[in-house]
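The structure appears below as structure tokens.
Here the complex is missing one protein chain, while the rest keep their positions.
Note that the chains take the letters A, B, C, D and E in the order they are written out, and that residue 1 is the start of every chain.
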Amino acid sequence: MEQGLIQLWASTGIANFTMGSVVMIIISSLLIYLAIAKGFEPLLLLPIGFGGVLANIPIAEIAGPEGLLGILYHSGIETGVFPLLIFMGVGAMTDFGPLLARPSLMILGAAAQFGIFATLFGAVAMNMIPGMEFSMADAAAIAIIGGADGPTAIYVASRLAPDLLGAIAVAAYSYMALVPIIQPPIMKLLTTEKERGTKMSVLRHVSKLEKILFPLTLLLITILLLPSATPLVGMLCFGNLLKECGVVDRLSKTAQGELINIVTIFLGLAVGSKLAADKFLNLETIGILLLGMVAFSIGTAAGLLMGKVMYRMTGGAVNPLIGSAGVSAVPMAARVANKVGLEANPQNFLLMHAMGPNVAGVIGSAVSAGVLLAIVG
Amino acid sequence: MEQGLIQLWASTGIANFTMGSVVMIIISSLLIYLAIAKGFEPLLLLPIGFGGVLANIPIAEIAGPEGLLGILYHSGIETGVFPLLIFMGVGAMTDFGPLLARPSLMILGAAAQFGIFATLFGAVAMNMIPGMEFSMADAAAIAIIGGADGPTAIYVASRLAPDLLGAIAVAAYSYMALVPIIQPPIMKLLTTEKERGTKMSVLRHVSKLEKILFPLTLLLITILLLPSATPLVGMLCFGNLLKECGVVDRLSKTAQGELINIVTIFLGLAVGSKLAADKFLNLETIGILLLGMVAFSIGTAAGLLMGKVMYRMTGGAVNPLIGSAGVSAVPMAARVANKVGLEANPQNFLLMHAMGPNVAGVIGSAVSAGVLLAIVG
Amino acid sequence: MEQGLIQLWASTGIANFTMGSVVMIIISSLLIYLAIAKGFEPLLLLPIGFGGVLANIPIAEIAGPEGLLGILYHSGIETGVFPLLIFMGVGAMTDFGPLLARPSLMILGAAAQFGIFATLFGAVAMNMIPGMEFSMADAAAIAIIGGADGPTAIYVASRLAPDLLGAIAVAAYSYMALVPIIQPPIMKLLTTEKERGTKMSVLRHVSKLEKILFPLTLLLITILLLPSATPLVGMLCFGNLLKECGVVDRLSKTAQGELINIVTIFLGLAVGSKLAADKFLNLETIGILLLGMVAFSIGTAAGLLMGKVMYRMTGGAVNPLIGSAGVSAVPMAARVANKVGLEANPQNFLLMHAMGPNVAGVIGSAVSAGVLLAIVG
Amino acid sequence: MNSLNGFKNMNIDQLFAQSLQLLGLGMGSVFVILILLIGIISTISKLVPEEKFVDPSAKSRATATAPTSSAVNTQHIAAIQAAIHKFRNK
Amino acid sequence: MNSLNGFKNMNIDQLFAQSLQLLGLGMGSVFVILILLIGIISTISKLVPEEKFVDPSAKSRATATAPTSSAVNTQHIAAIQAAIHKFRNK
Partner (left out) sequence: MNSLNGFKNMNIDQLFAQSLQLLGLGMGSVFVILILLIGIISTISKLVPEEKFVDPSAKSRATATAPTSSAVNTQHIAAIQAAIHKFRNK
């Protein structure tokens, strides 16, 4: 009996906790709290946080190669399958109509990607801090946080820096949730009251045919110029074609419904498996969080400045605020642009105009991911 | 042509049947009949029975390593993924409100687990019968049938005694279906008319916050005291948190809907692959069926006796009948308690009061599973 | 920088295109066009076409062993899991009532399978053309196109001739879409105006019990006589039992809904991965397309001739047109029979009568597949 | 698959012979199995008691349209409506 | 699994001893964990502010049936209706 009691005690959590796992469980619980109480991207941060708790339980080894989370990570993230299926679902959920109604605004979605590449320098510079060591691949994986797109960040990190994936995913989704806090000050700093009050003309109606041809056009260009971006862009286009073609509604409904829900649950838990103390509790993570914030801010600023250029060039036909939506973070960033616009002018509804740059930003980060994977990967 | 005819004849079922496979196909068909005609846990026993038929078809080797059932078993049950996902779905379907309204009744769910551990002795004793040979691991896997919870039984059996999994799963689900026949006599034997007629006061309203904190509390305690139970308890809590937190309804809907349906189909077929003659047609199976019945009966009795203790201690505020619901077998056992209560007193609605011990029983068996896995596994 | 530009240019599609991949992307795009604009079996041909485009993108290697399509093919088609799950879904969607109301019409579904076996000779004969080389296994895989059933064709091809799977799947689904063009001329050629105008008596009501017993009966016969057909027939019967038994509606709903949708998306993309230039752009593919057309035509003719026999034997109680529905291609072929019947006699509604031979054709091709797998496989 | 490899180095005559064999065995099996099926389900349909039950939707409408309809009429109506229903869904 | 193999070559007395041990440890763990749980959630329920909230469906009906019902009544009705609701669904 004693022997049994000893064996049982030896198998309790209390007897086996390490400081690190305790801290990680607390951090993971914080993510759960933020997801539920503060509405921080709950669809992902809740499963990620819960996965983080499970991953740090001693003995159980739920994140080990034979544990549920380990199996999910191995089969869904190492392979890239989960982020790609999420991207298909995103495509099936996205209406590119606003972008097609005024294609020129896509430039804003391009400019905002500056945040990604500028962050590379920050990451490299951190190598000067003793104890920090980021390879070029690490730097690229961290920089993609600036893409403000979850599946893209997870996909790139899983290929370039799996060890940093946990911190990168957490940073990406946290900052997407913080967009309403991060962006407005930058928006107000870089734009004048008059600019913010600019109203934009109603969008033209976009025909069904244009919507069907769009994903095919995008895929074609990506194939010709940047094949390394085609896994991401391809699945986005596939999902969108399912949605727009109108002949496979049952597949479209599934891709944007039950399938993306199932994959989201699995993806979240699997990402959580990377919140293990040894991989997360280190200087690098602090660096990643800082760099992610920088990336978001620079991306926002770049989008706004390009917005001001277009404001000038179009003689005030474009409200610079929608430039900040270019970072993607769909649809949060577009809503923020709309909100700030309303503050400046109560008749100023920017939401639909901001959706264009917003979804263009998704394409922009997928393209950026392709470049990073082609050169660094 | 003759050669071809011979080859074809040689490839017919008739030419290749073994006595065993014929018998197993008949037994599996019986399960299908009971599921459809008698409503024996059809969601599981129908796929299990059909899987059993497919598994015993000569030549086709559908349960072999390259057959559909073999692949499902290998990827979903050997890994533990299917039962854990079912447990997540169960969590997303379960309302712990009744349990939270009157936590003390959880004791009943604890007592009823006595059926599990008492059965260990029966299993060990059977080693005295020539031709029977149960290791401690076998005994533990058989005893868990007393937990009256399908996924728990399958999960434990897949870890401790894969060869017995078919018989254990069949026994577990069959007896859960037989609860309305097994329990009432025991209930009437151990309780007086007066006790059975006891009415219980209406349950208090439980706040949303309490419901959100419950799965987190349960997980925390399990982490601290019994990490080996956290895969099961963790997924149960995760599913329940998805349900109660209110910010991820689309994930909750999927977890308790399409996802659990898909996994149920796969799990059932995969369990059926274990109904192969050589593994099933032996003395052990008879032993398992007997022991399962014993486990259910002892568990029911233990719950009732603890119910009588609470009846005394509370001065008649607790109806002992709800103790029998402590074995879990949700929600059947709770309904049986309600029915027997109504017979004794037509104004006596016990359903909601029995749900507390009923779901506590699920937790109790998951904890018991953890102990068995920690010590025997 | 130059070095980088070179690296980037070296990683563009333009710099890496082969003639073959360009042609295959065009062909795949044509499939997408036919699916969307002409409604050619869009549920399958759209994903297959899109998968074909992705599979032929240089560098990305999306169809490679580590690419999404390659992973889907390896885990879902090489194993046979996807076609079998589709077959389960088909079973859950199929109402065998019309077939049960008048079982004798199943003979038409048997006769139409002649198209499969007659095509074997054509495939073998093609070996006489220099540059063509079909083994017996290849011939069998090609012949099954005549079964006019997608999952059956994919399942057989994946087992007998994986290299030809792309062409076979494309041929099978294309000709199923072309049924309204292929069949009518043959129907009019082989039947008289009077025969086509024959009205058939209303079908009797079929009881629930008969519908439940049917899948079990079919499975039993297949087990006894042709176990090699039980994976396909078994899953068809399982799905149908889920539908008809009435006690597992949530599983039936999932099997014929979200699950078959998910698998269809994966199956289509995975089949597309076989549209690689080196496997598709060769004489064999031309041969496969020709033979597939032949198989459909012979099958249609055989069904019609058997229809004429029944017309005579029943003294005009059977309209020969429904014989053409025996090729399966559910429900298209049945609708074609109905349409041609209406042309001959506006009061002549054949749809429900044609559904019997139509679904019998599915069983017939599954049985034929079993024979081919047993003898050639 | 071994047999498959066997076929690889077959000459064309052997392949034709093989095809002929498959034709015979294949059509044979298909007819045997489906005729057996016809026999058994015909027997079953005789044994199974005539079901009063008509699928609810149909009945409701049937009664709506012809409250006093005989079992036969109801069945006809049911069948027709089922057909229409199918037709629409397809 | 090593321990498992250990048990394989145990004699029956050892197996009984082992079972006895499992009985003790098992029921012990179950009771300890569930009693702890009772303690903590009881404490929580005291700390958590009484919720005005009643689940909408219930409220709507509650107000429908008894527009002037006191909080307590409403709760009773809610509880009862929840029960009925559950019963139907199960």
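Things worth noting here:
We take it that a residue touches a chain if its C-beta (ideal position, glycine included) is under 8 Å from a C-beta of that chain, and two chains touch if they have at least 3 such contacts.
All values derive from a computational prediction rather than experimental measurement.
Put simply, the missing chain touches A, C once the whole complex is considered.
For the options A:11, A:56, A:158 or A:222, the residue in contact with the chain missing from this view is A:222. In the complete complex, the hidden chain is touched by one of A:78, A:95 or A:163, namely A:95. For the chain missing from the display, the contacting residue among A:22, A:213 or A:309 is A:213, taking the whole complex into account. Against the chain not shown here, chain A presents residues 95, 97, 100, 103-104, 106-107, 109-110, 113-114, 116-118, 120-121, 124, 127-128, 135-137, 139-140, 160, 202-210, 213-214, 217-218, 221-222, 225-226, 331, 335, 349, 351-352, 355, 360, 363-364, 367-368, 370-372, 375-377.
The chain not shown here touches chain C at positions 1, 4-5, 8.
By our rule, only the chains that are shown with their structure count from here on.
When the C-beta contacts at B-D and at C-D are tallied, the pair with the greater total is C-D. The two sequence copies chain A and chain B touch through a face in which the numbers common to both fall below half of the numbers used overall.
Rounded to a whole number, the gap between the C-alpha centres of chain A and chain B is 41 angstrom. Across the assembly, chain E contributes 21-22, 25, 29 as residues in contact with two or more other chains.
Shared contact sites, meaning residues of chain C that touch two or more other chains, fall at 225-226, 258, 371, 375.
If you check each pair of chains against the touch rule, the ones that pass are A-B, A-C, A-E, B-C, B-D, B-E, C-D.
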